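Let me give you the structure first, and then I'll get to my questions.
Missing here: one protein chain of the complex. Every other protein chain is in place.
As written, the chains take the letters A and B, and residue 1 is the first residue of each chain.
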Amino acid sequence: MHDMSAHAAQHHAPPTSFIRKYVFSLDHKVIGKQYYGLALVAALCGMVLSWMMRIHLGWTNAAIPGLQLLSKTGAPGGVMTPEYYLQLMTMHGTIMVFFVLTTAPFAAFGNFFLPIQVGAEDMPFPRFNMMSFWVTFVAFVVLMSSFVLGDGPTLGGWTQYAPLNAVGSVAGPGQGLGVVLWMISIALFCVGQLLGALNFITTTLDLRVKGMSLMRLPLSAWAWFITSCMGLTAFSVLFPACILVILDHVAGTSFFVASNLVLNDQLQPHSGGSTLLWQHLFWFFGHPEVYIAIVPGIGIVSHILITSMRKPMLSQRVLIYCMGALAVLSYGVYGHHMFVSGMNPFSALAFSFPTLVITIPATIVVLIWVFSLYGANLRINSASLFALGFISMFVSGGVSGFFLAQPSIDIMLHATYFVVGHFHMVMGVAAMFGIFAATYFWAPKMFGRMMNETLGRIHFWLSFVGTYCIFMPFHYLGMAGNIRRYSSFPDDYLQPLIPVHRLITVAALITGAAQLIFVYNLIHSRFWGKPATDNPWEATSLEWSTATPPPWDNFGGKYPVVYHDPYQYGVKSSVGDYVMQASPEQVKTDHDEK
Amino acid sequence: MAKFFAVTIIIIAILSAIPILRHTWVAPEDISTHGYLIDEQMSETMAEAGIAFLAAQFILAIFIWMFSNRGRDAKIKKFPGGATGLVIAALLLVGAEVLALGVFGVKAWADQYLTPPSAGAMPIQVQAGQFAFYFRYPGPDGTFGATHPELINEGSQNFFGLDPEHDPDSRDDIVTAEMAIPVNKEIHLLMHAKDVGHSFFVRELRVQQDFVPGLDVSLHFTATKVGKYEIVCTQLCGLGHYNMKAYLYVYSQEDFENWVKKEQAMQ
Partner (left out) sequence: MRPKPMLLALLTLLVCPSMMCPSLMFAGTVSGKVTYTGTPAHQKPIDMSKEPSCAKQHATPITTETVVSGPDNALENVVVYVSAGATDEGQVPSQAITYTQKGCQYIPHVLPMHVNQEFDIVNDDQTSHNIHPLPKVNIEWNLSQPPGTAPYHKKYDKAEFIPVKCNIHPWMHGWFVVLKTSHYDISKGAGDFKLPDLPPGKYTITAWHEDYGTQTADVTITGNETKDVNFTFKAKAY
């Protein structure tokens, strides 16, 4: 418990100038919105890239009108070259994983709501917070600059395996400057994330208002806290790995390039490096990274579902422990990306068991969600639809992980579309649904206006059905042996699968177009939406105790005191079937965390 | 809308399961000696994953149908047993399932990766380089000549950097762009990466293994059925990755020997 006045000196005076209010703002709420805007732009870029990829896969030698304007060498006469496909694919993955899935659920919503949900005025290090956004912004600009500099972006996939990432342009277009720009961008991104993690962790541990014990934190706050712990430990490994690759390019080192490699009939001037070292470093980051992408969604969806269901989860503690277990176990499973990589085959078994075991907390989370629905009184709206959709997608995506966790099965499924289907369902769909649910739920608080409910439901239906139409067939393609990261499918056995790809492309274009409904809704509602009340969802956590939108210091100078846990629903109180966390009213309840 | 949603979930779940149950898109016939263990593992996992998938989606749908928009005065109920029952169920059911799959899967993996090739296995070298596979057979002297990376010259087809002028062992080496093996004979595949990472995948043989620059890995397997199969690269290696493949021919012993003679004449 802390007396907030002791921290007053750390906090900033209200901003007055335009620059201080909207550009270089120290206010976590503005920073959160800035992150959201960045993620939105990134998501649209990533989505357009995916359209171009899908059109090329379905109709390989067809000209995409206008593509030559984006790159004359990459698309002569509008026909995409093999390297340009890979370059677009690399940028698609990089933009989506880093600048959308790590940014929106964690940095955007977390920055806006974590301080409010713990009852704080702001985060403890507002300047670091501001820097974290702007460093991330610069990282995005550096990444996008690779489209127009040199011979284009790197083509090595978002995983950037060695030695393809380190031998330079001799390995292909984009592998010189394109790789260096990618590495610089991601190194900057790591710095931004580390600064953010610092703030999130200290906010959660140190700035909780009176009465806000750890167990009384909303599940979204717990998710952001656990995610930031993962971020601190994962990004701090990716950062030096990127630096080492840059050194291999500019300083003549050979961290990742072995001896005696021959490209273009030329012996390469490198010796002694380790191909697998990069994979270990990358995946030690990479696996926690995908949990960084999903755990905020787990917390946010739980939070939204509880409000929508009008009852708490069967056990809040178990959900917290499961999120923690996912985070801890995520470090012990990373080798499941490397089963056939050439690492010691005993290691494969060693990584396989924790990967199978991580199914247990994931299953418990799903069981708690589903069986908490029993006896609930679900209010259906855009936010709750996406939250429920999240559960369906999480199950679908999680179940395919079950196959990939076993090395023997991975022999047949590694590097096929089965893997692509798996991670798109959990990240590309479930995590996105978490972002959508959060947007519909929290937009009223952030912008003071409700989003259009009809458009939200249309967005939901097209997205739910559409994403199943896109990504479920990926699993079948994978089982038939369709290899991933192919810019086209000339192999004999792939010919019968091309019609499937064409259907998927059509589904992808339609589903993509549906996202524009969301963008329109977001922008239109921001300015002309129905004005929102302070607590439109009849919810309980601290963000709903404050004004809509919250004042610059969140609580107008009067700190709340917390009397309840955040999920007192299904009770009888003076305001309805719920009691707000900051309300001193005592009611009869089954369980109220202390 | 809730009921419509519930029905949609169920329809999607059933439609997703249909291609699996009808074996519409499946791995091709297994022609290996070790693959049946992988296929069994896959079937068991599919059954368990399939049941879990259908059960979860169905229960989700049913609960959405039953417990939505029940009116402001509806009584909130709690699932009997609460979280405790669920945690125990998850630990027991899922725990047992994953342990079983993990333990039974060890043999499928170990047979391929933790056992050495037998003494009589036929060595064949494969080199992966942007963007083709080339194979080398040791020739009648049974010895592979030394490779010299600095002598590699693709224009004159010296893919392995052999030095026949000074190295007698390499003079009878047979370098081919297609791989041929005799049926029912164990092969010891020696894998070398010329430039960046690549991978060797033959679906029918149930083998997949990355080439690691700087680390010479190997595979062993036995093909049990004559035929023509495709070897494809599965590790992103550059712009030609999609076009990196070679044909694998499994021949009878006689046809294999004829093939070797034919290739030898072309060296």
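In this section, a residue touches a chain if its C-beta (ideal position, glycine included) is under 8 Å from a C-beta of that chain, and two chains touch if they have at least 3 such contacts.
Because the structure is a prediction, the values reported are computed rather than measured.
J.: Which residue, B:E154, B:D169, B:E186 or B:D255, contacts the hidden chain when the whole complex is considered?
T.: Checking the options B:E154, B:D169, B:E186 or B:D255, the one contacting the hidden chain is B:E154.
J.: Among B:W65, B:F104 or B:Y247, which residue is in contact with the omitted chain in the full complex?
T.: Residue touching the chain left out of view: B:Y247.
J.: Please pick, from A:S213, A:N264, A:N344 or A:T533, the residue that touches the omitted chain in the full complex.
T.: A:N264
J.: Of the residues B:G35, B:G105 or B:G129, which one touches the chain left out of the display?
T.: B:G129
J.: For a quick check of understanding: of A:M80, A:L494 or A:L522, which residue touches the chain that isn't displayed?
T.: A:M80
J.: Can you name the residues of subunit A that touch the chain not displayed here?
T.: Residue positions of subunit A that touch the missing chain: 60-61, 73, 76-77, 79-84, 172-173, 264-265, 490, 492.
J.: On subunit B, what residues meet the omitted chain?
T.: That gives, for subunit B, the contact residues 129-133, 154-157, 159, 164-165, 176-178, 238-240, 243-247, 266-267.
Keep this in mind: only the chains that are shown with their structure count from here on.
J.: Could you tell me the distance, in whole angstrom, between the mean C-alpha positions of subunit A and subunit B?
T.: That gives a centre separation of 29 Å.
J.: Per the contact definition, I'd like the list of subunit A residues that touch subunit B in the complex.
T.: Checking each residue of subunit A against subunit B gives 81-83, 86, 155-157, 161-164, 167, 171-173, 175, 257-263, 265, 267-268, 273-276, 309-311, 313-315, 318, 340-342, 345-346, 348-349, 352-353, 356-357, 359-360, 363-364, 366-368, 370-380, 385, 388, 391-392, 395-396, 399-400, 402-403, 405-409, 411-412, 414-416, 457, 464-465, 468, 472, 476-477, 479-481, 483-493, 497, 569-570, 577, 590.
J.: If we count contacts the way the header does, which residues on subunit B are in touch with subunit A in the complex?
T.: Touching subunit A: residues 1-2, 5, 8-9, 12, 16, 19-20, 24-28, 37-38, 41-42, 45-46, 48-49, 52-53, 56-57, 59-60, 63-64, 67-72, 74-79, 82-84, 86-87, 89-91, 94-95, 98-99, 101-102, 105-106, 108-109, 112-114, 129-130, 149-150, 152-155, 161, 193-197, 199, 201, 203, 206-215, 217, 230, 232-243, 245 of subunit B.
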